[in-house]
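Every protein chain of the complex appears in place save one, which is left out.
Every chain is named by a letter (A, B, C, D and E) in the order it is written, and numbering of its residues begins at 1.
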Amino acid sequence: MKIKIINPNTTQAFTDALQRLADGVARPDAEILAVSPASGPSAIESFYDEALAVPGVLEEIRKGDQEQDVDAYVLACFGDPGLYAARELTDKPVLGIAEAAFHMAAMVSACFSVVTTSPRVRFMTEHLVSRYGFDEQCKKIRTTPIQVLDLANSPDTAIAKVIAECLKARDEDKAEAIVLGCAGMSQYRTRIEAEIGIPVIDGTVAAVKLCEALVDMQLSTSKVLTFNWPKPGMARGMQADIKSIA
Amino acid sequence: MKIKIINPNTTQAFTDALQRLADGVARPDAEILAVSPASGPSAIESFYDEALAVPGVLEEIRKGDQEQDVDAYVLACFGDPGLYAARELTDKPVLGIAEAAFHMAAMVSACFSVVTTSPRVRFMTEHLVSRYGFDEQCKKIRTTPIQVLDLANSPDTAIAKVIAECLKARDEDKAEAIVLGCAGMSQYRTRIEAEIGIPVIDGTVAAVKLCEALVDMQLSTSKVLTFNWPKPGMARGMQADIKSIA
Amino acid sequence: MKIKIINPNTTQAFTDALQRLADGVARPDAEILAVSPASGPSAIESFYDEALAVPGVLEEIRKGDQEQDVDAYVLACFGDPGLYAARELTDKPVLGIAEAAFHMAAMVSACFSVVTTSPRVRFMTEHLVSRYGFDEQCKKIRTTPIQVLDLANSPDTAIAKVIAECLKARDEDKAEAIVLGCAGMSQYRTRIEAEIGIPVIDGTVAAVKLCEALVDMQLSTSKVLTFNWPKPGMARGMQADIKSIA
Amino acid sequence: MKIKIINPNTTQAFTDALQRLADGVARPDAEILAVSPASGPSAIESFYDEALAVPGVLEEIRKGDQEQDVDAYVLACFGDPGLYAARELTDKPVLGIAEAAFHMAAMVSACFSVVTTSPRVRFMTEHLVSRYGFDEQCKKIRTTPIQVLDLANSPDTAIAKVIAECLKARDEDKAEAIVLGCAGMSQYRTRIEAEIGIPVIDGTVAAVKLCEALVDMQLSTSKVLTFNWPKPGMARGMQADIKSIA
Amino acid sequence: MKIKIINPNTTQAFTDALQRLADGVARPDAEILAVSPASGPSAIESFYDEALAVPGVLEEIRKGDQEQDVDAYVLACFGDPGLYAARELTDKPVLGIAEAAFHMAAMVSACFSVVTTSPRVRFMTEHLVSRYGFDEQCKKIRTTPIQVLDLANSPDTAIAKVIAECLKARDEDKAEAIVLGCAGMSQYRTRIEAEIGIPVIDGTVAAVKLCEALVDMQLSTSKVLTFNWPKPGMARGMQADIKSIA
Partner (left out) sequence: MKIKIINPNTTQAFTDALQRLADGVARPDAEILAVSPASGPSAIESFYDEALAVPGVLEEIRKGDQEQDVDAYVLACFGDPGLYAARELTDKPVLGIAEAAFHMAAMVSACFSVVTTSPRVRFMTEHLVSRYGFDEQCKKIRTTPIQVLDLANSPDTAIAKVIAECLKARDEDKAEAIVLGCAGMSQYRTRIEAEIGIPVIDGTVAAVKLCEALVDMQLSTSKVLTFNWPKPGMARGMQADIKSIA
């Protein structure tokens, strides 16, 4: 089976790291294809960034369905940008890494905290926790004084700050697991877990493994109503398909 | 003061109707500017449509701030597409018509129902009701077997169906007010209210009057954290500003 | 249009301040009439005070409708005492300042905290936040070690304490706006906002501007069921109208 | 011990029925004193009625404490009018019949429905259910096409309608117990239960038995903060105590 | 009437203390029978302990109904283990001490905190608070660094720790009452209350008094559906009744 990981930002270092990470955990019969859109923001830290990233994400979905024979998709940004639109555009499973991480965390812990990047994303993250139904299991959303790109540019300093916050989550929130709130942290999961001694869940890996499970189960997005195909020909001043807007 | 109404779809008939409607209710000192983006979907009935409409909405915000001296913005689509991104891009008030309608309805009724277009938008609408805190006041979301464009193409038939659903809301849900769930219904508010005999709230008018109030109060979006300005220069392969993507 | 502000307590200094404040923000075509009931508590800091204040409030509603040609009412006490009874007694809009402040705060911020008077009112305030649907947007209710009348008797000391609490709301709760939880604080809004640098919402001003909006929209309380007129002649041993009990 | 039942309306037939009913269930060592206020509405079917009834209720609390040596109070109207104010005015237990009925119903059934009087009180009843924490256990609030006074004037017809609604609660809501939503129904509890075959809880009896339990346990309202004594001397233009306003 | 208190653990010292305590508060006409199962864990501090304790609890219910002519049952462990199964096995009232304590606390305070034993039981206790509908009234669940058996083995040290935590609940949570979260604390209720000066509710006493009330009211578990009798003969490889598994 072929699983496509779409990193909604254009920072190739993250995309490469996700490819390596996923290659390491995927089953032998699963091929991983990690990509970034041709254009879009270099990191997603605001609703504006998210809005600009979505057209590129959707173009990658289209390409995946029409040109790449993809079996399942992972949106590798913790805000799950464009998740519902993507589910309309394909009949293959599409998972966001935030939802994947929350579901997995809920199955292996009594409660968890999220450790994410800058304070600005707290509101966005609270909405995801709430929308997906994890208000009770999620003890706290902890932000760190780092930017997404710090994880690429000065990873040691950034990860030290993440670990410091994870320890607070464990000791102050009494969180029994940690959800990493940024795809840029994915490759440091093992290191962080070793430091804090409780399960650390990374959404990218979680989503890849859930995609494998869904494909095996021949289970995909219900297209009966909400996520039905978009109506063609609605766009004026745009080309007929999503390709044109990315 | 100048209030800009952004109709996120490109159906000019709706935009013209919103201009007329708002002109009729705005205060003498308030100038209304109703626009559609240059490109985008002709109606918004899916998450995909919404995702494609947002860049055009943001471009209109940018233009409003940089070229048109706008004092407040109304996003005239009931899904409030791009609301949070728009709040980042300007320090003027920005109101979605769904939120505006819900707030007004909550102040004049014990409970209300929403009457909107096709069944497909129910999920989207439920999320708005919930996110804005109106789960308790909102009795039911009622969909009608019409498409958004039916309101432009065969308004009499379409409005008859809307009225039929409003009567059910009044008699079966025991709703004490109705929120119209589509900007395309705005111009028929008076007619619908006359038929059903309970308050009918249209979000476009509500949002315009709330904008007037906010501007008078010199009250605007808090930029201290969540809705702070987006970081410039994040886009690669895109022009420097949002203009390029619309 | 004529907007009547009913200060449910009998402290004339507050009533006068509300008159001046509202005169300063009302539109040229809106006349403000601020009153206190003839009798009642000098401040409202308990459920008992509230129960004693309500008959006087209702008498002012009756007088407003029958003798003063009022177009809309503001109940200027943060507990919104008698709000639902008042809505039964008139077919004009009636707004409490707590609800008005919450609605406005929700439209201009990602989240807010309430800063109010003595700890005793916390329970009462929590119920309002919850009843109106703002549990998620409201980060915290902060009480201050002041009594309502301190705001009239030693305003500088009292406001310094309010500001100190607002700073905690901003820095500890990460509130992005402040709702002032007492009509006695209304006149100090600008001063407080200048000190803390995030939007500060005062319910009295908010309610006045919302009343203007509702009157323009010809939108008033739905009388179809819950807020229908009270049945006459229910009172035994009381005079025929509310006047007698105030 | 002495338990005072305050019927907040002035319909003596109800008060007499409550006296007889409570005499029948009280323990030998418990004396029941059922009263109506000297003045107030003859029935409580609106927020306005409730507001007018509260001063009379409070006067009965004052009299109970100062003149009658009462050990515990029951507010025998399903809206629990003035409950929190009453708790401030005495350090004896005070129970509303709605809360008493809900608590008892929750301990003897998986879920229950409320069957009450006219549709108008639904909103008021929903708030009680929610405020007391019974949203999940309460399946539905069912109103009947009767007025409170119908229960005194034509009880057979009225009770037949109540029973019809109870049957719907049992068969359609799958309620496993019924809470009677009006003190005027109290005396018909046994008859209703015999007809429908599932437990029927009357709040007046429930509250009397809970008062007995609380008095035995020497457990009373916590006066540490919220329900502390009201401050004396707050009233201007009123006599020094509550007596004057009833 | 006869009330049977089932201490689900096998520590006879606790059972004896509960017998003395209940004898002291029961009405003259109520006989108390406190027992421990023949086998089971000596304390219940995990879900595993709870699972092992339940068969013994059910056997005591069976014996109470078939051999002891019991009128009502109290499950004297704060996790209310086996409550719903017990309600199926008898048509007499069955109360858990957690639910009894919460209901009583809600009727005498604006809000309360729970003070319980080791941190491990927090999750279990949160579920009870939530399931019974007390999320809003319960400010906080506070655990203490003690084990259940410390209350039997070194009560003075253990109770000192409980009191320290109660003081934090009063001063930091602003709790207005305390619910003791372990039957092992029941006998120290008066002492704790004397130290902290706000109402302290013990579930065992609360449940006994509620049982008296329910028996007087002839009110028992609704058997119409959820808590209907279990089907006989379902067990294979087990004796025909519950007796065999204890």
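Heads up, the rule we're going with is that a contact is a pair of C-beta atoms (placed from the backbone, for glycine too) under 8 Å apart; a residue touches a chain by one contact, two chains touch by 3 or more.
All values derive from a computational prediction rather than experimental measurement.
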Please identify which of the visible chains the hidden chain touches across the whole complex. A, B, D, E
Have a look at B:4, B:92 or B:122 and name the one touching the chain we're not showing. B:122
For the chain left out of this view, which of D:5, D:110 or D:201 touches it? D:110
Contact with the hidden chain (one of A:4, A:63, A:103 or A:142): A:103
Among D:174, D:191 or D:223, exactly one should touch the missing chain; which is it? D:174
Counting contacts across the full complex, list the positions on chain D that touch the omitted chain. 110-111, 136, 174
Tell me where the left-out chain touches chain A, residue by residue. 25, 27, 93, 95, 99-100, 103-104, 106-111, 132-137, 170, 174, 176-177, 197-199, 201, 205-206, 209-210, 212-214, 216-217, 219-222, 224-227
What chain E residues would touch the chain not displayed? 10, 38-43, 45-52, 54-55, 58, 82, 84-85, 87-89, 119-120, 122-124, 127, 131, 225-228, 230-231, 234-238, 242, 245
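By our rule, only the chains that are shown with their structure count from here on.
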Provide the labels of all chains in contact with chain A and in contact with chain C. B, E
Interface check for copies chain B and chain C. Shared numbers divided by all numbers used: above half gives same, below half gives different; which is it? same
Chain located farthest away, centre of chain D as origin (C-alpha): A
Just give me the whole-number Å value for how far the CA centre of chain A lies from that of chain D. 53
Where the CA atoms of chain A average out and where those of chain B average out, how many Å apart are those spots? 29
What parts of chain D, by residue number, touch at least two of the other chains? 119, 122-123, 225-227
So which chains end up touching which? A-B, A-C, A-E, B-C, B-D, C-D, C-E, D-E
